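With one protein chain held back, the other chains of the complex are shown just where they sit.
Letters A, B and C mark the chains as written, and numbering starts fresh at 1 in each.
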Amino acid sequence: MSALSQVRYKVRDALRRDRTFNHTIIESDAYLQGTHSVHPNELDVSHGPVLYLEDISVSFDGFQALNNLSLYIDDGELRCIIGPNGAGKTTMMDVITGKTHPDSGQVFFGQTMDLSQMAEHDIATAGIGRKFQKPTIFPEHSVWENLELAMKTDKGVWHSLFTVLSAEQKDRIEEVIEIIGLQALYFSKADLLSHGQKQWLEIGMLLMQDPRVLLVDEPVAGMTHQEMDRTAELLTSLAGKHSVVVVEHDMDFVRSIANQVTVLHEGSVLAEGTMEEVQNNQKVIEVYLGE
Amino acid sequence: MVIQSLKKIAVAAAITAATLTTSMVWAADTIKVGVLHSLSGTMAISETTLKDTVLMMIEEQNKKGGLLGKKLEAVVVDPASNWPLFAEKTRELIEKEKVDVIFGCWTSVSRKSVLPVIEELNGLLFYPVQYEGEESSKNVFYTGAAPNQQAIPAVDYLMNDLEVKRWVLAGTDYVYPRTTNKILEAYLLAKGVKKEDIMINYTPFGHSDWQSIVSEIKKFGSQGKKTAVVSTINGDANVPFYKELGNQNISSEDIPVVAFSVGEEELSGIDTKPLVGHLAAWNYFMSVETPENEAFIKKWHSFIKSDKRVTNDPMEATYIGFTMWAKAVEKAKSVKTDAVEQAMIGMTVPNLTGGMAIMNKNHHLSKPVLIGEIQDDGQIETVWSTDGTVAGDAWSDFLPGSKDLISDWTAPIKCGNYNTKTKKCLAK
Amino acid sequence: MLLNYLFPHFMHEDTGGKWLISLLIAITLLVVMFNFFIPESSALHIPTYMVTLLGKYLCLALLAIALDLVWGYCGILSLGHGAFFALGGYAMGMYLMRQIGDRGVYGNAELPDFMVFLNWHELPWYWQGFEYFSFTALMIILVPGLLAYVFGWMTFRSRVTGVYLSIMTQALTYALLLAFFRNEMGLGGNNGLTDFKDILGFSLQADGTRIILFTLSALALISGYIASRFIVQSKLGKTVVAIRDAELRTRFIGYKVEDYKLWIFVFSAMLAGIAGALYVPQVGIINPGEFSPLNSIELAIWVAIGGRGTLFGAVIGALLVNYAKTYFTGALPEFWLFALGTLFIVSTLYLPQGIVGLFSQFTNKQQKQSAKHGALQEETT
Partner (left out) sequence: MKSIQKKNILHCYVKNHIRYLMSCLLLFTLMLSHSTYASSISKTNITDNGSKQQVSTKQTQLEKIIPQLRVKNFKKKIASIKQLAEIDDPQTIVILEALLNSKLYYQKSDKKVVIINKKNNQYETFSTLNNNAIAIVQKKTLKKITTNNKLRKTIRALLAKKKILNSNLDVRQNALKEILTANDASLLPVLEQAQRQETDKSQQDLLKLAIALIEVHSNNSETRQSAVKRLGNSLYPVAKGKLTKILETDEHGQYIEQDKAVIALAEKAMQRISSKLSLFGNLETLFFGLSLGSVLLLAAIGLSITFGVMGVINMAHGELIMLGAYTTYLVQQLMPNDIGLSLIVAIPAAFIVSGLFGVAIERGVIRHLYGRPLETLLATFGISLLLQQMVRTLISAQNVPVITPSWLSGSLVLNPAFALTYNRIYIFFFALFVFAMLMLILKKTSLGLQVRAVAQNRGMATAMGIKTQWVDSLTFGLGSGVAGVAGVALSQLTNVGPNLGQAYIIDSFMVVVFGGVENLWGTLVAAMTLGITNKFLEPWAGAVMAKIIVLISLIIFIQKRPNGLFPQKGRASGGH
C-alpha cells in the first residue's frame, strides 16, 4: 500500500471519532480522490472477490478468537462456513460488520472499502447485511413496520421524520412479505410470531436492505424440515445476484445448498473446498472426531 | 356519538371543576393561624420543633379563652423543605384556608420564596430565625436576630475579651453566611484587621468531610497570633466540623469557634464532647435562669411530653412573635393585616432571658445579645451579654449598597428601604 | 368518530391523546371562565390560586412528556431531565430578573439585588441579552438543547446505555446542582432567582397574567403533545422504538443509532426547557433545588405511574402524583411521605404499564387475539 493511502487511513481513523459529521469525511475523500481511480465509497469488484479478509487476528483478554484468518468471498458466491464451537465464526462476522475491530489484518469490501475503518451502519449501508444467530427483530413493531424500517432508503434522522412511503416502496414490502410467506400477518406485532416466522422475518429484513453480501448466521435453527427446504431454496436463489455467506451447524442443510465450504478451527481456516473434499479432509476429520 | 362524546367531556370537566372548588370557605368563627414549617425533607430537623412551639402557644392562648372571643385554630401544612412549595403553600394558606397570620419559614430561601406571595396577598408572616438582614417587608415581622444582633457582638467579644487577631470566617455557601461574612469582613477591616489575617471559606450544605479545611484552619492559626473561627456553617455540617477540630487536637482554647447556627436543639443531636468550650451567640439560651424561662421550659416539657427536649433561640423568637401578635390583635381589635401591623410596632413583650423585647419600626426586635460557651451537657452557658437590648438592623451599616438605607413602617415614611441620603423610598 | 376531523391524521389512532387534548381544552376554557366570569362569592368561582397551581401541574406534565419521549420510546432513562427543566427555568428567571430593573430593594437598575449586596459591580457576560424576551426565548430552547447535545453526543457515541446512562445523567444534574449552589456562579446561589415583578410588561401578580400563563401552559402542553405524537408516529419514532427494542439490529440495517438518540434527546431537553420556562413565572422562584437528582427520579416515577411509552400516560401520571402531593402535604403533613412512598412501590409492582396499562389491559387482550387471527379482516375493513 502506498504511503499516501496510509495517510488516508490515518485521516479516516481520526475522523472516525467524529462520525456525526459525515460531511467532513466526504470532503476529505474528495480531497484525496485524485489518487484513486475508483471512488472509495463505491464497490469495486473488478478483481473478483467481494470480501477480502487477510491475516485477521482478534483476541479477547488473552483468548485468541481469530488467528491470522484469511478468507475471500467471490461476488455472487454462496459460501458455507462450518466449524466447531469457538472456531471463530461469529467473531468473523463481527469483524466484517464492524462490531469488532481486528487487532491486526485487513478487511476489505471490494477493492476500496476498508471495513475495519467503517462504522456498523456505514457497512450496512454500503451493502453488507447480517442475520443474527438468535432471530433479532423489532418485537413491538408489526411485520410491515419491521420491513419498512429495514428498507433501503435514506436513513438520516431528518428524512425519517417527514418521510412517507411511496407506492413503489409499498410494493417492495409486499413483494418481500410474499417471499417470506408472512402475507397473513401484515399487521401482527412481530413479538407474536413463532420462532421460525421470526427467522423468516429477519431474512426478509435482510432482503429489504438489498445488500451485496448477506451474512447469515444459523438461518435454520428451530425450523421444521419444510421450512428448511424453503430457506435453502431462497438462499440459493439469492446467490448470483448477491453473495451469501452462511454459517451453519446443520450438515444436511449445508450439503443441500453449498458448493463451496470453508472449515474454521481455532480462529483460522482449516480447510476449504467442496463439501465432499472437506468431508474427506484428514485434518477436518480429526478436529470433528477429536471433540 | 358526537353528542355522547361532548357529554362525557362536559361531565368530566364538571367533576374536575367541582374537586377544584371543594376548598371553599366556610364561616369564620375561629381565627386561623397558619403554620408553615417543613415537616419532611432536610429542614425537618430544625423546623418540626417550631411547628410544635406554635401549636403549644395556640393551645395556651385557647386555654385563656382565645382572642377577640374566638378560638384559635392551627392550620398545619408541610412545605417539605421544597422552596417553590413554600410559595404554593403560602398561597394555599391565605387564599384557600383564609388564615389570618402565618408563623413559618426557616431558611432564607424559603422566606424569599414566600415573600412575593405574602406581599401580593397582604398576609402576615412571623419569621423566627436569625438571618442575613437586607430585607424589610410590610408583611413580615422578623423576630430572629439580624446580623448586628448576633454576629457583630460576637466578634466584639472575641476581639476584646479573647484578644483574637486572626479570623477565619467559615460558612456554608448560601446567602446568610455570604452576607454575614461580607458584613463581618467590612467590620473587621474597619477595626484595623489586616486583609491577610482574614480567611474566608465556603462549603456546600451538609458538608461532611472537613479534614482538609480543618487542617487549613490549623495552619492559618499557627502564625503566632490568636485565631478564632466565626462559623456560619449550617446546622447539619457542624457536627463533623467540630469532631474534626477535636480530632485534629484543636481545642477551644487554641482556636475558639463562635457559631451562629448551633443552638441547644442542634447540640441535643450530637455528642457534645468535642464542642465543649466553643462559643455560640444568640439572643436566648435555655440555661438562662429567669422565672419566665423556667415557666416556658416547663410548659414545653409538658406539651411535648418529654423533659428531655430542649428549648432554643428560634423557639423564643416564635414565643415572642406569637405573644406580640396576640397582644396586637387585642389592641387592634381585629385580625386584619394592616391593623395588626400598625398595632405591632412599639409592642413590648418580656424576653425569656429577662428584660423586654420591643418591636421596632423596621419590623425587627430589640433584644439582648448573649454569648455562651457550650457545656458537656449540651447546654450553653452565658459568658457575656450586652448590657441592654440591641435594636435589630434591617439594613447593615457595613455594606456599601445598604448603609444609607433604613426601614420605617410608620407614617410618614412607611417604607422598607428608605434612602436617608436621597430621602426617597426605593420601593415602587 | 367525529373527533377524528378535529385532529391531524397522525393522531387518528391515538384515542387516549384525543381524549386528553379535548379534556385539556375543555378544562382550560372552564377554568378561565369560572375564574373570570363567576364572582368570587360564588361557590363555583375558581380562585386564582387554583389557576396557578393548575398551570404548574401542566408545566410538570409537559416535562413528563419530554421524559416519556426518551424513556418510553427510546429506552433512555434520563435521571437528569430536571436539569434541562431547570436550565429553561433559569433562562426565564434571568429575563424576569432583568425586568425588575430599578424596582429591586436597592434600586439598582443594572444589577439584581443579590449581586448588589454581595458587592458585584457589573453584570457578568452571560447575563447580557436576557433583557430581551426574544433572546431569552431562544435561550430557553438553546441552552438545554446544547447541554443535551454535548452530553448526548459524547454518551451515545460511546454507547453508554441502560443503567450506566441513567447514573451518568444523574451525575450531570448533580454536578449542575453543586455548581448552581455556588454564589460565584452569579445566579443567586442557594436562593436562586426570585421576587419577579412582571413579564413583557404585564404584572405577574395580576390575575389576568396568571390566567394567560395558565392558558399558555395548557397550549404548550397540547402542542408539545401533538408534536411528540407526530414524532413517535413518524418513521423516526418507529426507528427510535426499534433502537429501544433491538439497538444492534437497528445499527445493522444501516441506521446511525447515535444520531437518532441524540435527536430525540435534544428535542426532549428543549421541551423540558420550555416547561421550565413556563413553570418559573407561575411559582415565582427558580433555585438550584430543581437540579436535585431526587426531583428527576420523582419525575421518572410520574411517568412510570401514568404508563410510559404512551405520552398521555405521562401526563396523567404527572397530574395525579402532583395533585396527590399537594393534597397530602396539606391533609396529612406528617404522613404524606408514607403515602407517596407506598404509591411508588405499589404502582411499580402491580402496574408495570402504569394507570394507562390498567385501562388498556382489557382492550389489549382483544387486540392480541385479533392479531393472531390474522390481518385479513383488517384489510377488508
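Quick note on the criterion: a residue touches a chain if its C-beta (ideal position, glycine included) is under 8 Å from a C-beta of that chain, and two chains touch if they have at least 3 such contacts.
Given the structure is predicted, the values throughout are model-derived calculations rather than measurements.
Student: So one chain is hidden, and I want to know which residue out of C:S42, C:N119, C:S158 or C:S223 touches that hidden chain in the complete assembly.
Tutor: Per the contact definition at the top, the residue touching the missing chain is C:S158.
Student: Which residue, C:Q128, C:S223 or C:T342, contacts the hidden chain when the whole complex is considered?
Tutor: Of these options, the touching residue for the absent chain is C:T342.
Student: Kindly note down the residues of subunit C that lie in touch with the hidden chain.
Tutor: Given the touch definition above, subunit C has residues 77, 151, 154-155, 157-164, 166-168, 170-172, 174-175, 178-179, 181-182, 248, 293-294, 297-298, 300-301, 304, 334-335, 337-338, 340-345, 348-349, 352 touching the missing chain.
Student: May I ask you to list the residues on subunit B that touch the chain which is not drawn?
Tutor: Per the touch rule, subunit B residues meeting the hidden chain are 39-40, 42, 44-45, 48-49, 161-163, 173, 202-204, 206-209, 211-213, 215-216, 218-219, 221-225, 236, 239-240, 243-244, 246-249, 252-253, 256, 265-266, 268-274, 277, 279, 373, 375-376, 381-384.
Definition applied: only the chains that are shown with their structure count from here on.
Student: Please categorise the chain-chain contact pattern as a line, ring, star, complete graph or other.
Tutor: The chain contacts form an open line.
Student: Would you identify the chain whose C-alpha centroid lies closest to the centroid of all protein C-alpha atoms displayed?
Tutor: It is chain C that sits nearest the middle.
Student: Any idea how many Å lie between the Cα centroids of subunit A and subunit C?
Tutor: 42
Student: Using CA atom averages as chain centres, what separation in Å is found between subunit A and subunit B?
Tutor: The separation of the two C-alpha centroids amounts to 71 Å.
Student: In the complex of these two chains, what residues of subunit A are touching subunit C?
Tutor: Residues in contact with subunit C: 17, 19-20, 97, 99, 119-121, 124-125, 129-130, 132, 136-141, 145, 148-150, 152, 155-157, 160-163, 184-189, 192, 205, 208-209.
Student: Under the touch definition given earlier, write down the residues of subunit C that touch subunit B in their complex.
Tutor: Interface residues on subunit C, with respect to subunit B: 1-3, 22-23, 26-27, 30-31, 34, 43-50, 52-54, 56, 102-108, 113-114, 116-119, 178, 181-183, 189-192, 194-196, 205, 283-285, 287, 289, 326, 329-330, 333-334, 336-337.
Student: Using the touch rule from the top, collect the residues of subunit B that touch subunit C in their complex.
Tutor: Listed in rising order, the residues are 1-2, 5, 9-10, 12-13, 16-17, 20-21, 23-24, 39-40, 76-80, 82-85, 87-89, 91-92, 95-96, 107-109, 112-113, 115-117, 120, 134-135, 173-175, 178-179, 182, 202, 204-205, 399-402, 405, 416-417, 419, 426-428.
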